Structure formats: structure tokens, C-alpha cells
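Excluded from the complex is one protein chain; the other protein chains are retained at their positions.
So that you can tell them apart, the chains are marked A, B and C in the order they are listed, and the count of residues begins at 1 in each.
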Amino acid sequence: MFGKKKQAAPAVTTNPAPAEGTDWIPEGALKPIYVEESAEAEIAPYQNTWEKFWSIFKHNKVALISLIVIILYIVICVGAPLFAPYDPIETNLANGLALPSKEHLLGCDKLGRDVLSRMIYGGRISLMIGLFPTLVSMTIGTVLGITAGFLGGKVDQLIMRIADICMAFPSLLLAMVVSYTIGPGFLTIFLALSFVNWAGTARVVRSEVLSLREKEYVEAATSIGVKRWVIMLRHILPNCLPTLIVMLTNHIPGNILTESSLSFLGIGAQPPMTSWGLMVYQTKSYLDRNPTITLAPGIAILILVVAFNFLGDAVRDKLDPRLQEQ
Amino acid sequence: MKKLLAILLALALVFSMAACSSGGGGGEQPAPADGGEGEGGETAAVVYEDGFPENVLRITYQAEPESADPACTTADYILMMNCMDTLVRTETNAAGENVTVPSVAESWSVSDDGLTYSFHLRDDVKFHNGEMLTSDDVLYTVDRMLQPERAGRNSGWMDMIKGGADMLDGKIDTLEGVGIIINGDYDLDIILDAPYAPFLACLSTPAWSLCNREAGDRADEAGGGPLTSLYGSDPEYFCGSGPFMLDEWVLNDHVFLKTNPDYWRGANSMEGILIRIIPDPQTEKMLFDAGQLDIFDLDHALDQIPVYRDDPAYANNLNVKTVLGTSYLSINENIEPFNDVRVRKAFQLAIDRQTLIDTQYYGAATPAGTFLAPGVPGYDPDLGAIPYDPEQAKALLAEAGYPDGFDMEIVQTTDASTSDIEVNDAIASYLEAVGIHVTIKQMDSASWYDLRGTGESPTYRTSWTADFNDPDNFLYEMYGGSGNKRRSWNYYNEDVIKRLTDARYIVDEDERTAEYVWLDNQITREDAAMNVLWHKQKIRVLQSRVKGFVPMWAGYGDSGYYETSLELGN
Amino acid sequence: MDDTILKIRGLKTQFFTSKGVVPAVDGVDVTVRAGEAVGLVGESGCGKSMTAMSVMQLLQHPGRVVEGEIWLKDRNLLELTKREMCDVRGNEISMIFQEPMTSLNPVFTIGKQVMEAVRQHQDVSKAEAKKIAIDIFRRIGIPEPEKRFYSYPHQLSGGLRQRVMIGMAMVCNPSLMICDEPTTALDVTIEAQILYLIKEMQKEKGTAVVMITHNLGVVAESCDYVYVMYAGKIMEEASVFEIFENPTHPYTFGLLNSIPKTTEVKDHLFTIRGLVPNLLSLPKGCRFCTRCDKAMQICTEYEPDLYDIGGGHKVRCFLANKEVMESGK
Partner (left out) sequence: MVKYIVNRILVTIPIIIAIILIVFLLLQVLPGNPIQVMMKEKANQAVIDRVTEQMGLNDPVMVRFGRYLWGMLHGDLGHSYKLKRPVTQLIMTAFPNTVKLAITSALVAWIIGMPTGIISAIRKDTLLDRTLMGFSLVGISLPVFWAAMLLQYILGYKLKLLPISGYSTWRHMIMPAIVLGWASSGSIARLTRSSLLGVMKNDYIRTARAKGLVESAVVTRHGLKNSMIPVVTMMAMQFASLLSGAVITESVFGIGGIGQLMVSAISQRDMPLLQSSVIFSTMIIIVGNLVADILYSFLDPKIRTQ
């Protein structure tokens, strides 16, 4: 049970009164006084969601490292022109499939393009696909989930049935249909992923709302005549926030993996731009001759997704009320 | 802290995989180091994971073959080429010329007006169901294809027969007595609508694979009608007369062709052919290296070419065959500034064909100067390849009024292979160098075919391969008739187009060849109506136990394996 | 003297949290005699439940007993092996918890859960165990016990569930039953029934009872002797009669006064000012002094001992220390 031996502060020691004699009794011992509560005796300061969020990293090194990794990824990819040593689409056939060297740390692809630079630029797509569709779908999901949960009745039925359909609908097919209709590319993946994921969010938010709706403070607000939408915004939304943040950290890595799968099927990022998924797919035949160019993007995905998952775990442990200790 | 350790452990696992995979690679040439194991072609005792006997030729197919029925596919001919016969065959003779030789038709003659072809059939050709092949089966083969309710995909190879169009339109029920006259069990005449010089060559295509009437009727009935006939998909109903018999078809896994012991040309020495469905070329490579495959077609795995070429164990087992076809970039003359011949010429000159071939195809192609491929009548070897001359290209652009270049689009379909995508990227960077700014536009193939059909597709890159060995199959297909618009050329030289049509009816062979030499030069060089790139080679690597393999002369990826045999181990 | 069932001496239970060591139970002495009902009273968080959990040895990480002895008859429970302790729990000492709604496993029938306790400690067949269980159900007043045997907890009312808990606790005839706020979650009408039932069972079997509660009313109704706990320590102990008649510790006084009485009309309810102190930062002197109306200078410097004021009445307050009070300083 006791995996760690924690060095905690020793128990508070008091100053017991001697059992014998009266010499120890100080002067003025019986003077009635009014003792203020000591400052430390105050209750722990109230932490709002964001404060809680930041306090995660104080005690959890893995979460902190994950966060740093993610921020590093974002900084490098956003500032790609600053960090990439070469132009990611400039070809130099003489360098085709060059092995890693000082000039090209991760080697070159078949067209002599620097793999490191391509990874840095490709990360933009992978990250964007991880972040934006997640945000969009979660926004849609939250709005619809709150509406369904709070209004109930026919609206609820309608929204939830549509959500059921969307959840059962194969995202692959959807991506394909969108890609055939508006052409493949970033927008396609964006639309497809946004459309698929909202249903899950809506479901969770709705059930959260249903349980919150019965809570005293909402009843109280209703009874004093606060408008419904005000209740939704002011009371229900902030209470759904922990759940939403947890979902966010779960969906982002999910989407990054989905993008790489879509690239595998040719619906992902479009050349000459690239994404990590596409890079793995396109370079798989060099596994024998130049393994770095196949392994590097795969490892990049793995590390990012692992980081997001660790972060998600830490956030969940902290924010999910069901998992909290004491 | 300990979570960290866990991550490290996990990463260590992944990296050890990585290390393992790069094992031995290092700085030297990695390919031979890896390929060396298992003694390559020396075929140590291989345990076949597919469970078929040793004396079976193991090849692959990228996707499920569409059908064994000539009425059902225009792409996957492997089953027909191995299980069925045609009236005549094309063979490549010692001189490298493709000549038409007898097959089921023992002999034939053509009338002077070029309209009537009389055939005498062999009397020893037996279908797999035991029936003898007679002239009625030839009639059935044609009737079957032209039946309107069957929607025969290859009806285009037969509708030049008199009455063919009428039959497709449902006006007549059979060609018997109209376009085909049966003169006994083994003799028949085929009458054409108009003279058509390539007709004989056309008869050797898989589209003319001969079907059996009895089996055909049974298959139609079982499938619920001609459109959904089971002839080409169910071994139970399929019937051909070829060297192999369709024996087993396990969807998405394999097709097994069993040797036909009664084949009229003599039975093949192998027990059969196993066609495994392997969509992923990387998997294919692994299987080949493990000895699980006998023939590895590098067409879809170009990157493996140097691996095998540099591997002493396989270097002698490469089968290189120049494809009777040409890769090109299309030019839509309706799109400015491609209406200007100087721009088109600059477009041709801006691309370094040889370097692209060396780097992207590992030398497995020859730079092209004309649309007609070497070996096709009308090909002029003296013209040479189009040179790479970026300065001249810039000069031409300046002359045409585009000193700063211009913007253009190259369409690429979403199902393009990785190497196709890379070649397009490389081409784009060459064009960029002379000032032509390229945007690569991705489209899914259906939308693109639609767009191309309206004559409005921007430049695209594809290959044309010969169906039969005749220049008509190249030039007329592109610029004569509907192809000009349908393939988004919009080539305006009316004179040339007229001469293309007329050339179809020239009966004298030398005169005809000379005409095509002129036409090819005029279209591809003078008018620069097409940006020809290269003639690709098809490279296959064989296990050393494979003997006598003869690749198909034409542009098809598929081959017949009748000549192939296997050297069996101890 | 050997009718003592439970004797706790100098029990210290601490929680080792990341913020420091929390002395939840800080040197507690409790004695329970056979057939006696002892109350353990205090506000929530005062350590009364932790005392019980220490006796049961059901403390969860990061809590631990660091010092003291817990004698059950002639055995020191703290020296038993895990296995031996399992034989004690539910057999010799049983426990009833506050939340009848959640204290029963929702996926098993109540019959099964009671049978499980029987079969854990008695070598009986399933059929016999079932008979015993139904028998106890009948005795604790569950209507149609044969039918209810197959009920799931969610199909029962709170009162019935608490009855099941009591049944489960009594089914092995333990010598001691610890009731941790057994009626807090129940309606007032049910409360009386449950307390009556506990008393019944106690009388019938002669079981000693430790009644943990914050409600002095419950104590008055069901206990013979009372310990008042505050912040991990016993503040006052006496017989029920004595406590109600002569509450000496200001804390006890406060607790008694905060019970609304129907006989008096007051403007407002008496309350003890302030909050339960943070156990991590207790005052140096008396731990109640920050909330005490009668605090003196000495209270902030020294912590009083439990002073016997006669008749078994002990008080942890300098007011009860004659020497201090009479020192005149």
C-alpha cells in the first residue's frame, strides 16, 4: 500500500500541562481572554477551475513535462519558418534518400527534401487537426448538449437522436464523401472530424446537465426567476467545464491519430504539404534503406499523443470530481 | 518520478524496434547487407505459408481481379490471359517485332477490300468443360459481348463488325448471317463495317477471349441475367480453353489457377498458379524476400528496384521489359497560354527527363521524344528524346510574351501512388525553375474524369499503353474522334486530325507506317501538342527457380504464364 | 473488572498527507464494558470515526495507527495478523455505518450479503446460512423476510437498509458493535425506530455498543456513558446522566446548548463560534481555546490534561483543575 515514503511534516506538538504542582502556572493564567482563530486555521482557499488546472503541474512532474513537450511542439510548428533548416517543399534530386548527416539531421526524402524541415511543417497540419476540429466539435457538442439537457422534451429527443446517428456513422465514409464533394485537403478532414465528434461531447454534456439541473443552486436560481439561458450560461456551463477539459485532452490525441489514419488512406494532408501521418505512409518502403525517415514522424506522433494523454490523465485526476480524494 | 521511468521504458521499447529495423544499415550500402540473408534467389527450403504445393507459381495481384469474363472488365486481364484462348496471338519475334501468329485460328485470309476475314479453326481445342471449341463459340463470344442487356465492357473491340452497332442498340439479336457467317464447325467469316487495318491485332487482345456457349448460358441463369452473370466470378461457371483453369477463388485472399492437362498446346509443367491478393507493395516485398512469392512486379514498388539490382543474388533474376507505351503530361490548348506553340515547346524543354528517370525510376525508363513507343510501327528513332534546355525554354517563354513565366495547374487524382505524387512534385520544381508556377490540384478520380470529359481539365500526367500493336491505338485514340475533347487536348490542327482518320483505312503497310511517322512528329514535336516524358520499363524480379517467363508484349501489367516453368528443389 | 470488552489506551492515528501529518486521533483512552452502550460525541472531523476505524483497522492510506493499544478482551488488536483481524471483524466487533444508502453493495441481494457475513465466520452450509439470515431479518423487523431476502438494496427504503446493516452486524453475535452515526442519514421518525432496534439487539444479546454521533439527543436516548471528543482528543467523559446534569467542559456545554429545546423559547440558537480547527496547525495550548468563551491566558500556553472531578467524570479543561483555578494567578 505504501509505495512511497513521503517526508511529511511531523504532527503538531502541543504543550501539555504538567500533572503535578502549581509552579508552572504562569502569571495571569486565569485572565479571561478572547483568542482569535489563528491565521493558518482558515479553510483552504477556494480554487476555481483554472487555478486547479495550473496547480496540476506543481505536483505532477509528468504532467509538467507533457505540457512542456506540447508547448514545444506548438512553438516549433507555429514558428516553423524560424526553426526549419530548409524549405520543406524545395526538391534537390541529388540528395534523394540521403541518410542522416550533419546537414540533414533526419536525412532526406526521395526528392531530396529535408525530412526534419518537412516534419516541422508537417506538424502544423497534425497539430491543427488535433486542435481545431476538437474545439469546433466540442463547442457544437456543448451548445447542443446543454440545450438538450436543459430544455428536455422534444428538443432533447431530436438532438439526441441526431447525435445517435452521428455516433454510429462511420467517420471514414464521411471523410470520403466530403473529400469527393469539396476535394481532399485540410478542410475536408476538418469538416469530417468536427462533424463526427460533436455527438460524443453532446451526450456527456447533456448527462452532466441533467444531473446539475437537479442541484440546489439551479433550483434556487429558477425559483427566483432567473432566465433559463442565464442559468445555462452562469451556472451550468462553468460546472461542465472540468468534464469538457478532460474530454478536450482526450479528443486531441484521438484526432491526431485519426488524421494519420486518413492520410494512410489518401484522404489526409495533400502534397506537396505533408503531415506526419502522410510522411509515414509515403516513406514506408524505405524502412530497409533509410529507416529514420519512416520512424521519425511515427515517433513524433507517438510522443505528442503520449504527452496529450498524460496531460489528459493529470487533468482528469485533478478535475474529475468522481476521482477526487477526500 | 516513476511515471517518467515508465515513459522511458516505453520509449526504449519503441527505439529498440527502431534499432532493430535499421540493423546493419549503418553507413555502407544497406541494401546488399539486408538482402544477403536467406541466400536470395538460392531458394533454401521454403515452407510455404499459403499451404499450396511447391510446384505452383506464386504471383500477386494488388486488388481482387475484377472478373474472368471479357464482358466484365477492361483492366484486369490476368485470368483471361491464362485461362482462355484468342483466335490469334501476338508474339515478339527475335528481331523485337511484334507479330501476329495463329492460335485457335489455324489460318486466315483477308479479302481485298479489307472487309471480310475468313478463319479456319483448329479442331483440337477443348474447353475446360470438355466441349470442343467450334465456330459457334466464336459467334457466341461476339454475340455475348454485344448483347445490350449485358453491357459488355469490351464491346468497343467488336462493334466494328458489321451489325455490331445495331446489335448494341437492340435492333438485331445475333450477328449470325450479318457480320459473322459460319461455314461449318471450324470455319467462319467475319465481315467488317469498314476496312480497319488493326483488326487482326485487335483479335489478339483479351477482349476477344473465347467463351463457351453452354457454360455462358448456365452462368447467366445462375446469376439472374446477363448483367449479373457468374461467368467470370465463380469457378463453377467459368469456362475457357486456356492452359490454366479457374479452380478456386477466395475473395480478398487468393485465386488459384489449376493447370489444364488437356491444353491443346500441351500442358504446362507446373501444378498451377497462385495469385495472392496483396494490396501493399511493402508486404509484397517482405513476402518475396521470404521466398513466399516467385515473381515480384516492381511497378508498384519502384523504390525496391535498386535494392534488387544491387543485390548479387537477384541481379541476374531481373526481368526488364520496356512497356509498349508512353508517359506524358497533357496539354489543354484551350487554357491560356498553352494555345501558343512556343509556350508548349518551352513546357517540353523545361523538364530534365533523364534526371527524373534516374532518381525517380532508378533508370527504369527511357526518355521519350515521340508519343509512339519504340516497337510500334511509325516510331521514328531518329527524332531522339526531347532535350532538357531551360535557357531555351525561358527564351521561348519570353518570346511568347511571358518573360516572367505564368501560373498553371497540374491535376493529380487522390488515388495517385506515392511515387506518382513525388514525380509530380519534382516536375513542378523543374517548371518553377523556368518561371512556370505550378499548383498541384488534387481531385478524386470520378470528379476529374467528369471534368476531363468536358474538355476542361488542366494538365494531367498519365501513361498510354498499347492494347494492340498499332499506331492507331495511340494517335487516333488521343486526337482523332471524340478523344480530342474527351481527354482535354483541344488540339486544333484540323489537317492533322483529318489525316489521322484517313490513315485508318490505308491498306498498304509501308505507306501507312510512313504516314504515322509524319503524324507523330507533327503532333508531338512540331505542334508540341503533348509533353511526352518517357517510355517506362516494367521490371520484375524473379526467384531463381522461375524459368522461361515471357512478359506480355503489350502495355498490360498482366502476363500469361504458359511458357513459365519452375525448377524444383531437392 | 474483567467485563471490559474494549480498552483503548493512548491511541494515536495519523494521516500522512502531502501537506503534513494530520493527527486525527491524538492519544485517546476509551473503555467499554460488556453490555454497556458508550457514546462518542463530537463535531464531524473530531476523530470519533477515525477512532472506530482504528479499532476495526480499516484505516485507508495514508492513515495509520502510530501509537497505543487496543485491547479486545485480552488481545491487543494492533498485534494481530491481518488474517486474525479478519476473524475479529464482523465476528467479535461489527460496525454499522452512517450511509445505509451506499453501504450495501448494489449488485448483490441483501440476503446474499448477510449470508456472506455468516459464512465468513461460521462453518455452515448455504442453506443453514440462509436460514440464519432470514431469521435475523425477521428479528430486525423486516417484513416478509423470505421475499426480501432476494431484494436488491435499491429496492429498500433507507430505514430498511439500515435494519439490514444492523442485522448483518448482529448476525454473528459480536461482543461489540460500533455504530457510526447510524441515524444521521435517516428521517427523524425512522431514527427512533433504529435506535430502539439497536437497544433491543443490545439487550437481547448483551452486546456492548459504541455509538458514534454528533447528536447528544441520540446519546441521551441510547447510551450509558459518554466521551466527548474534540480535534482528536477526549475533552470530557462521564455517565450520560452526569454529562447532561453537569456539563463541565465549555465545549460540552456548547454542544448541549446548541440542541433546540421545546421547553424554552429563545431568540436564537446557541452556537459555538468559529470552526473546527485545522489539525495541521493546532494551537500550542488547549485546542478548544480559539472557540472557547471561557478561555484564559493559560489556555493559550498549556494544554490541559483530563482532570478527574469525581464519580468517573473527567474533564480536559483548566476550569476543572483545582490547582490552577485556586492558584489565584
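Just so it is clear, a contact is a pair of C-beta atoms (placed from the backbone, for glycine too) under 8 Å apart; a residue touches a chain by one contact, two chains touch by 3 or more.
The structure presented is a predicted model; accordingly, all values stated were derived computationally and were not measured.
Touched by the hidden chain within the whole complex are the displayed chains A, B, C.
Of the listed positions C:Met95, C:Ile194, C:Ala208 or C:Val226, the one in contact with the omitted chain in the full complex is C:Met95. Considering the whole complex, the residue from A:Ala94, A:Leu135 or A:Val177 that touches the absent chain is A:Val177. Contact with the omitted chain, checked across C:Ala34, C:Val66, C:Cys86 or C:Val276, is made by C:Cys86. If you put the hidden chain back, the residue from B:His128, B:Arg153, B:Lys394 or B:His535 that touches it is B:Arg153. The chain not shown here is touched by just one of A:Ala94, A:Ile165 or A:Leu233, and that residue is A:Ile165.
Of A:Leu151, A:Leu210, A:Leu237 or A:Leu265, it is A:Leu265 that touches the chain left out of the display. In the full complex, chain C makes contact with the omitted chain through residues 56, 58, 82-83, 86-91, 94-95, 97, 99, 102-108, 113, 116-117, 120-121, 152, 154-155, 165, 168. Not every partner is drawn; the one left out touches chain B at residues 2-3, 5-7, 9-10, 13-14, 17, 20-21, 23, 49-51, 63-64, 66-67, 69, 72, 74-75, 148-156, 159, 168, 227-230, 232-234, 250-253, 276-280, 282-283, 286-287, 289-290, 292, 415, 444-450, 453, 462-464, 467, 482, 486.
Not every partner is drawn; the one left out touches chain A at residues 3-4, 161, 164-165, 168-170, 172-173, 176-177, 180-181, 253, 257, 260-261, 264-265, 277, 280-281, 284, 287, 294, 298, 301-302, 305-306, 309-310, 313, 322-323, 325.
The definition used in the following text is that only the chains that are shown with their structure count from here on.
If you average the CA atoms of chain B and of chain C, the two centres end up 89 Å from each other.
For chain B in complex with chain A, the touching residues are 1, 3-4, 7, 10-11, 14, 18, 21-22, 25, 27, 30-31, 34, 281-282, 285, 301, 303-304, 307, 355-356, 359-360, 412, 414-415, 418-419, 421-422, 424-426, 428-429, 440, 442-444, 446-447. In the complex of the two chains, the chain A residues touching chain C come out as 1-2, 6, 8-12, 14-17, 19, 21-22, 24-38, 40-43, 59. In the complex of the two chains, the chain A residues touching chain B come out as 61-62, 65, 89-91, 93, 96, 99, 109-111, 179-180, 183-185, 266-267, 270-272, 281-282, 284-292, 295, 299, 302-303, 306, 310.
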